[in-house]
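In this view, the complex is presented without one of its protein chains, the others remaining in place.
So that you can tell them apart, the chains are marked A, B and C in the order they are listed, and the count of residues begins at 1 in each.
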Amino acid sequence: MREITYAEAIREAMTLEMRRDPDVFFFGEDIGLYGGAFGVSVGMFEEFGEERVRDTPISEAVLVGAAAGAAVTGTRPIVEIQFSDFITIGMDQLVNQAAKMRYMFGGRAQVPMVLRTPAGSGTGAAAQHSQSLEAWYAHVPGLKLVIPSTPYDAKGLLISAIRDNNPVVFMEQKLLYRRKGEVPEESYTVPLSKSDVKREGRDLTIVTYGRMVPTCIEIADEMSAKDGVEIEIVDPRTLRPLDAEPIIASAKKTGRVLIVHEAVQFGGYGGEIAAIIADSEAFYYLDAPIRRLGGLDIPIPYNPELERNAVPTPERIRETIQGLLA
Amino acid sequence: MREITYAEAIREAMTLEMRRDPDVFFFGEDIGLYGGAFGVSVGMFEEFGEERVRDTPISEAVLVGAAAGAAVTGTRPIVEIQFSDFITIGMDQLVNQAAKMRYMFGGRAQVPMVLRTPAGSGTGAAAQHSQSLEAWYAHVPGLKLVIPSTPYDAKGLLISAIRDNNPVVFMEQKLLYRRKGEVPEESYTVPLSKSDVKREGRDLTIVTYGRMVPTCIEIADEMSAKDGVEIEIVDPRTLRPLDAEPIIASAKKTGRVLIVHEAVQFGGYGGEIAAIIADSEAFYYLDAPIRRLGGLDIPIPYNPELERNAVPTPERIRETIQGLLA
Amino acid sequence: MATKQQTKRPPELTKEKLSDIYLKMLQTRNFEEKVAYFFSRGMVHGTTHLCAGQEASAIGACANLDESDLITSTHRGHGHCIGKGININRMMSELLGKADGYCKGKGGSMHIADLTRGNLGANGIVGGGLPIAVGAAMTLKLKKKDNIVVCFFGDGAINEGSFHESVNLASIWKLPVIFICENNQYAMSMSAKRSMNIDDLSVRASSYGIPGKTIDGNDFLEVYHAVKEAKAYAKTNGPMLLISNTYRFKGHSKSDANKYRTKEEIEEWKALDPIPRLRAWLEEEKILTATELDGIEKQAHEDIEAAVEYASNSPDPSVDTILEDVYAD
Partner (left out) sequence: MATKQQTKRPPELTKEKLSDIYLKMLQTRNFEEKVAYFFSRGMVHGTTHLCAGQEASAIGACANLDESDLITSTHRGHGHCIGKGININRMMSELLGKADGYCKGKGGSMHIADLTRGNLGANGIVGGGLPIAVGAAMTLKLKKKDNIVVCFFGDGAINEGSFHESVNLASIWKLPVIFICENNQYAMSMSAKRSMNIDDLSVRASSYGIPGKTIDGNDFLEVYHAVKEAKAYAKTNGPMLLISNTYRFKGHSKSDANKYRTKEEIEEWKALDPIPRLRAWLEEEKILTATELDGIEKQAHEDIEAAVEYASNSPDPSVDTILEDVYAD
């Protein structure tokens, strides 16, 4: 099958939906002629024009809130926040408005918006441009939260997100933007809230998402070839509402669990996964403590070697797996 | 000993520190003549005058950021955000500026500020005024996070927070403001990052904080009297950086753990506690899955009976304990 | 104490329309008196923010709107709701947290919304409605609808960043929004004088290259005319900022000792109460007779009694519904 990048897959999802549904439109900083800070939307302005692909001033609070206001009145906006770190400026609008409108209004409103935003470290942009704050959004009833790990998932999940009638935070992974994978040309959906077993195995379960998925798969393949260890990798893809069953089932099967994410470990999403397993039937099947490997307890540093070490490195992942299997 | 309320204890801490240290000052919305939305600062404007007790416009972004700017230049501001839900508007300043300055600047800055703010439901103020978002702050390196559960702790912890050289988010509990407890008149500190065993017991550990502490103690006392069950209650008090040892020790001792908080369970702080236990030595001593009891997966509703049921009720806590002991 | 209401009466303000307007102002006042009573008796938990004194501003603005025009409101939104044609029975039910309330008891005073009539909701966040209004106007533009959005907010909200970002965005995209700042002189205990270094808040329009105008918000006709003009302007030219000067007679919320303002000041403004002013004008202009006006007052009273009756008979929401309404299918 044709291979395209993660960024192209995202562009394709937006483009297909905008062709299909005149209510879908797109706005954000430098997404027009410039094509977005990461080039994700190159060419969309040319295709759809300035009514549906709108460059905005640097005003994240109104961007997020306007998406909610547009959505609740009958359109399907996609708003891009240039780096996920800047959602902080629109946090009230996202969490107090978009996420809560439906409930506060007794179910008599819906807010079908998508907030697309790149997350993560690894680009040398330091502390204010490199965070992975998905744990925050995962904690907010009313929001959905999606983090795709492959071009295929990115396209299918984004189409689902655009069609979904709720506010969806769609966190893209900077370090995956240029990564290629097989993606059908036609439109298709990958359902939200469906965890995906990205690799089957019997010896140990890794729960991970986003950019850590390919890293963990590589390690797993390597260890399979070298040591005959078979690691199962479960990728929740939608972090809220979470489809926990496949995670619990895998933990039951392997009895050993490692949770990996780039986000700061303390207070990170991995805590929720660990807690769910520790309070599930799988508890009785565990042969070892539930291990987590997240980012160090620091802001992301600038120096490349420090930056690399601020998040789980392949070396540390390997070591932790070995520790768990020992 | 003299008994005063939680709100009075907080006022006393601020007042004593402002008398002691001319660099401490205080600003926020309606904290002056009005005395604060919850009356916490009544009389302080009269004592310290408008240079050091400053009413502000409704502008949470600059309030939080100005506290950081004042702190990094040599004063010790206390900023009050009228409801913790409104920190969302100042989130960039708190998380991208205040919390990260020191690290980004290679340790060559310090930001000794305190952000005081009331949190929690139970006052009939509905979804936008009732949240418990401590999990967010707990996830941010560079911040400290304190939630006191008694008037005694409130006073001593706030004095420590004011003297601390880092940005401290000090989340007060609305439902505790009017609750009384013994508090010495003189100045004293309760150290940050020191978990406190609020009640000793051998049969089960409850880890909880804030307003759920008195509720859990009452239930524990009741069950002790009625069923002879002895519950140990550990209150971390400082949620970041966490003193995990006493929690792990208690889990080892009792073998059964329940984590209780008002915040939405999914993605809540309880996940971190559960994960820490599940990855500690205590794992090997557990006789039952680690149970959590947090808020339901909804925004806080208005109707009083719905509101009461949105967070762990004494009945549900009791049932869960019984389930764990069964 | 001028009764300025002598401004010309436009033809569309028929007797029926004006009767309805007067009725709505009275309904608002009476509604809130009931609400205040309930709160003072502890019959309702939580808090509420009364707009008594500000009715001309709310009702006068909304009198220009069709059902398909949109509004965003605030924590002090009872007048906006009634102005936009809400069902009072269900509004009262919501205040009492009942199942028949607009939000099934989940929203309460600060979150009443009626999307079927273009009311995008009150808001518990000061300044929270402005970005939503801008987004709603984006929908109107995208769907080429000939409607407008009226965005209400206070003199406190005008100092939030969201005001600045919202008005700027609306200005460059020429979105059909009328930003109405109801300047009741205080944001909780903070007076507009202390919170801003300017006297006439309408100067803020110039930062966005849009027209700004300050009006007597206690004069129904002045409000009506200003919003009428603004509506015509907004449809073709984009946003406008109106500062509607007014005053709240009651405390900020149920717990307010009013320490920050004087009795004299309150009395001065009470003399400018928009309701008797409108009545006086309606009589002077011989649009309605004293008897007719009395009749409307009685009607308003009865409507609210009926609403209380309705709300009291409405059941509490079942706790079983607590998990519903978080996500749409």
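Methods note: a residue touches a chain if its C-beta (ideal position, glycine included) is under 8 Å from a C-beta of that chain, and two chains touch if they have at least 3 such contacts.
These numbers come from a predicted model, not from an experiment.
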{"item": "Option from B:72, B:248 or B:273 whose C-beta touches the chain left out", "value": "B:72"}
{"item": "Of A:15, A:59 or A:110, the residue in touch with the unshown chain", "value": "A:59"}
{"item": "Residue among B:52, B:194 or B:253 touching the omitted chain", "value": "B:52"}
{"item": "Listed residues B:82, B:97 or B:280, member touching the removed chain", "value": "B:97"}
{"item": "Residue numbers in chain A that touch the chain omitted from display", "value": "29-30, 32-34, 37, 55-61, 85-86, 89, 123-129, 296-299, 301-306, 309-310"}
{"item": "Missing-partner contacts on chain C, residue numbers", "value": "159-165, 168, 171-172, 194-198, 203-204, 206-210"}
{"item": "Contact set of chain B toward the excluded chain (per top definition)", "value": "23, 25, 51-52, 54, 56-57, 59-75, 77, 92-93, 96-97, 101-112, 141-142, 144, 165-166, 241"}
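Just so it is clear, only the chains that are shown with their structure count from here on.
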{"item": "Furthest chain, CA centroid comparison against chain A", "value": "C"}
{"item": "Cα-centroid distance, chain A relative to chain B, in whole angstrom", "value": "30"}
{"item": "Chain B and chain C, separation of their C-alpha mean positions in angstrom", "value": "37"}
{"item": "Multi-partner residues of chain B (at least 2 other chains)", "value": "61, 85-86, 89, 126-128, 297-299, 301"}
{"item": "Sequence positions of chain C contacting 2 or more other chains", "value": "103, 105-107, 111, 123-125, 128, 161-162, 326"}
